[in-house]
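== chain A ==
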Amino acid sequence: MNWGSAAEFFAMGGYGLYVWGSFGVTFAALLIETQLARKRFADTRRLLRRELAADREALNEHASRRP
Partner candidate 1 sequence: MNAFIAIVRRDLLLAARRKSEVLTALFFFMIVVSLFPLGIGPETAMLRRIAPGVLWVAALLAAMLSLGRLFATDHQDGTLEQMALSPTPLAVLVSGKVLAHWLTSGLPLVLLAPVLGLQFDLSARALGVLMLSLLLGTPILSLIGAIGAALTLGVRGGGVLLSLLVLPLYIPALIFGAGAVEADVAGLGAGGHLSLLGALLALGVFFAPWAATAALRIALD
Partner candidate 2 sequence: MINWFKFASPASFYPLAGKLWPWFAALATAFCAAGLWISFFVAPTDFQQGEGYRIIFIHVPASWMSMFIYCVMAFWAAIGITFNTRLSGMMSAALAPTGALFAFLSLWTGALWGKPMWGAWWVWDARLTSELILFFLYLGYIALTSAIDDPRRADKAGAIVALVGVVNVPIIYFSVKWWNTLHQGASVSLTKAPSMATTMLWGMLLMALAFWMYSIAMSLYRVRAIILEREHHAGWVAELPEMQR
């Protein structure tokens, strides 16, 4: 174990800014990427569902109008 205290851990021997800047941005970036991908997937799915529903409705209407 390398660290005496939490403060020491965060100070990183004076390199805190650089080390945490690297790790922080890296994981923030990965997190943002996953969130963006999830949003993209959810959006497409929502759009598709709406499109399909509209299609089905149009079909039903068509069928019911026929004698």
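One rule holds in what follows: contacts are C-beta pairs under 8 Å (C-beta built on N, C-alpha and C of every residue); 3 or more make two chains touch, one makes a residue touch a chain; residues count from 1.
Criterion applied: all candidates are chains of the complex that A comes from, given by their letters.
Predicted model only: the values in this text are computed from it and were never measured.
Student: Out of the numbered options 1 or 2, which touches chain A in the complex?
Tutor: Candidate in contact with chain A: 2, the rest do not touch it.
Student: Could you pull out which chain A residues touch candidate 2 in their complex?
Tutor: Contact set of chain A toward candidate 2: 1-3, 9, 12-15, 18-19, 21-23, 25-26, 29-30, 33-34, 37-38, 40-41, 44-45, 47-49, 51-52, 55.
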